[in-house]
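Some chains have been omitted; the remaining ones sit where they do in the full complex.
Labels run A and B following the written order; every chain starts at residue 1.
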Amino acid sequence: MNKNSSNKMALAPNTSKKKETVCIFGTGDFGRALGHKMIQSGYSVVFGSRSTQTSSLIPKDAEVLSHAEAAQKAAIIIIAIQRQHYNFLTPLAEILHGKVLVDVSNNLKINQYPESNAEYLAQLVPGAKVVKAFNTVSAWALQSGTLDASRQVFVCGDDMEAKQMVMDIVRALGLTPLDKGSLLAAQEIENYPLQLFPMWKFPILLSLGLVTFFFFYCLIRNVIYPYVYEKKDFSFFIAISIPNRICPILALTLLALVYLPGVLAAIIQLYRGTKYRRFPDWLDKWMLCRKQLGLVALAFASLHVLYTLVIPIRSFVRWRISSRTVSQALNNETEPLNTTNAWLSDSYLALGILGFFLFVLLGITSLPSVSNNVNWREFRFVQSKLGYLTLILCTAHTLVYGGNRFLRPSSYVWYLPSAYMLSLIVPCIVLVVKFVLLFPCLDKPLTRIRQGWERNPQYSE
Amino acid sequence: MNKNSSNKMALAPNTSKKKETVCIFGTGDFGRALGHKMIQSGYSVVFGSRSTQTSSLIPKDAEVLSHAEAAQKAAIIIIAIQRQHYNFLTPLAEILHGKVLVDVSNNLKINQYPESNAEYLAQLVPGAKVVKAFNTVSAWALQSGTLDASRQVFVCGDDMEAKQMVMDIVRALGLTPLDKGSLLAAQEIENYPLQLFPMWKFPILLSLGLVTFFFFYCLIRNVIYPYVYEKKDFSFFIAISIPNRICPILALTLLALVYLPGVLAAIIQLYRGTKYRRFPDWLDKWMLCRKQLGLVALAFASLHVLYTLVIPIRSFVRWRISSRTVSQALNNETEPLNTTNAWLSDSYLALGILGFFLFVLLGITSLPSVSNNVNWREFRFVQSKLGYLTLILCTAHTLVYGGNRFLRPSSYVWYLPSAYMLSLIVPCIVLVVKFVLLFPCLDKPLTRIRQGWERNPQYSE
């Protein structure tokens, strides 16, 4: 006990008078940057290197020794060397016995090696306590102090005490340690900095597919058809008119796809009579990327708003309006105000404005710093109640836009319905099913199931 | 001393080799989710349950024992049971003596019981050290790892050491503990997850009231009056025209109400000659919800912008413009450019754009993550200087909008002035009083008062 206690005193940096000595193997960019930062924070730093002559790049107050000498001076050794050169550590195994080795390495590809670098290091030097850390921090950010991207440092390791010592260093450098558990998490931690928006892949691929489909659909209806039958060149519709058809369709469809998995989950729970069985894998994944789906939908909605607002500035639109006015004047006819049209046009716009407004509100509350400041009930209120209201408003916006055009035969070109009709399918399904689920005969058992009740309790075991 | 030291070593999880054992009473959703997460973070978990047979839902590495047996295995016992069943703990009082009991419970209503659940627990087991924690975290979020809503865990308790142990666990689970003080804070902590935007209640109720009033006001002036006297059906104004009158009125009025309490506070301080007396309660409350008032005002301003920008797309507006042009053409008259009108229209729009732009800037700086990155002086500069500039620009925007219509008798329908005139009352009062307060004869004593000077020092005692 006593030994343990005294040992702790010597190691814990923030309780002893003077911060401890840390050894860094490797004098590359990252090793030097880390050493520099640690000296600033009050640590003594010893570099272990093949050639022991100091270069002007190595921080002034640091010593440079051979690997073996440097290792003996410190309890913590940071291995700022690439994985390929790790085997030079094998002869040092005896000296490294009981030391804390910090693996800071990264790979060039996801899952490049069968085991993570940190686990490989642990195999090479079995007597050492390996901790994975610092791999998410860039040398450049450390040196310049502009840690704009993440200040979070993921830490994992099998030895609690060693991990704690490394986390203390992380904190001392002004970074935020995040304990990710045992060394098994090293693979995930090493893959993290190589990821490029993994949660966004599905929403973006899905929307790219839908955009391509609807682009050719609208191209056929609005450019090719008039060219073939009326010899009119409307190719410039590609710039604004067609994007302004695709964007609202995608916004509405993706927004509906945000709420579809919730509805499906409710049906599955009702059918199974229990909440204690896992959802199918695809549904789980779908539910986890709802936020990203919603934000992509919001992006399309914003583009739709911008495309719509520039309509009156477009040269084509100005030409159309003015030629219509001129022909009215020449024919000496004055149209009376059509109140029905005014109602349709105004309510369609008003619904769109309110829907977009709520959509933006949803987007703002999904900002991490905003959602961190609301409690669970408030977050659910916004994301569920306001979300459904947004979906209802946007669907109504599209329905009113259709107005009395739905059954007009002129809307069907080559038997193809207008594109906006296709966009109504998913949202209408979601809204109808959700409405049905609100009936007491379904809502009551569902609520009970969600509180833990089971229809056939044997299932849960 | 020595005993204390060894005791500490055994308990503090992050310095000992192996994390300690934690006991959880109750195998419901929350207990299981918490147990699962704790095992992941390296703790040993023992469940205390009525029936000791393990179910497939209970984490594999956890033991399930009777309550008494489980309690003896750990220093910390998490009570994941509903308040109604707490009395089963009374017979265990002896075993629980000196243990840390963590109350994680929530109620269904705010202030449901006279005393908080944690205080009730402390009464039932007087020998135990009760700590309130984890009640703001949802079981679902713990399990899925998607802690989108708050990562903050409020902790309170009378025993410092026990509280510290619980906060260490909170940190180990990757959450952020927030010490709220003694067990007296438990009531507040238990009410927190039941709140639904408490600070927003007043601004939203106020704006709902104002919206209703101005809706009927505009309905009378713009729909009912022309229907009665001119037999014209302008009912479609309800969709866009009337909302686009209400929104700017509310935006301007609410923005002025953000700055009114500051002006009132200055007057009160000048009158009293000291800053060391509390403001009346209503003023205190008003000052605390200024941010929310401002954001609601910004929402109305944004809606006003959207409603305004769609004006040229509205079917009614297109009809009005084209029929006016047609009649000009038929009457063979060409209007010359009215430079005054062009000036009025352009400067009115420019003031609105600049005012809205600054308003959005104010909104962005009120985002928690932005305001955390500015110092106090910068925050005050933005919120006060830029805020007043916004108010001035928006008020000027409305005044220029009125332009030369103020005194035109046709603006008065049934003796009712235009709605925008009503919206000018509060902002003009605020700006005039603020301007008066800037006179040296008032500004100097005010500054001295705010630095601590008192006119009649005896008041302060």
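Here is the rule we go by: a residue touches a chain if its C-beta (ideal position, glycine included) is under 8 Å from a C-beta of that chain, and two chains touch if they have at least 3 such contacts.
From a predicted model like this one, the values you see are computed outputs, not experimental measurements.
**Student:** How many copies of this one chain make up the entire complex, given that 2 are placed?
**Tutor:** The entire assembly in this structure file is built from 3 identical chains.
Operating definition for what follows: only the chains that are shown with their structure count from here on.
**Student:** Between chain A and chain B, what is the separation of their C-alpha centroids in Å?
**Tutor:** Once rounded, the distance between the two centres reads 25 Å.
**Student:** Which of the residues in chain A end up touching chain B in this complex?
**Tutor:** Residue list for chain A touching chain B: 1, 4-5, 8, 12, 159-161, 164, 178-179, 181-182, 276, 288, 291, 305, 308-309, 311-312, 321, 324-326, 328-329, 332, 334-335, 337-339, 341-347, 349-350, 353-354, 356-357, 360-361, 366-381, 452, 460-461.
**Student:** Flag every residue of chain B that touches chain A in the complex, lowest number first.
**Tutor:** Residue list for chain B touching chain A: 5-6, 9, 13-19, 28-29, 40-42, 55-57, 136-138, 141, 144, 146, 148-152, 172, 174, 192-197, 233, 235-237, 239-241, 243, 299, 302-303, 306-307, 309-310, 312-316, 318-320, 322-323, 325-327, 329-330, 367-370, 372.
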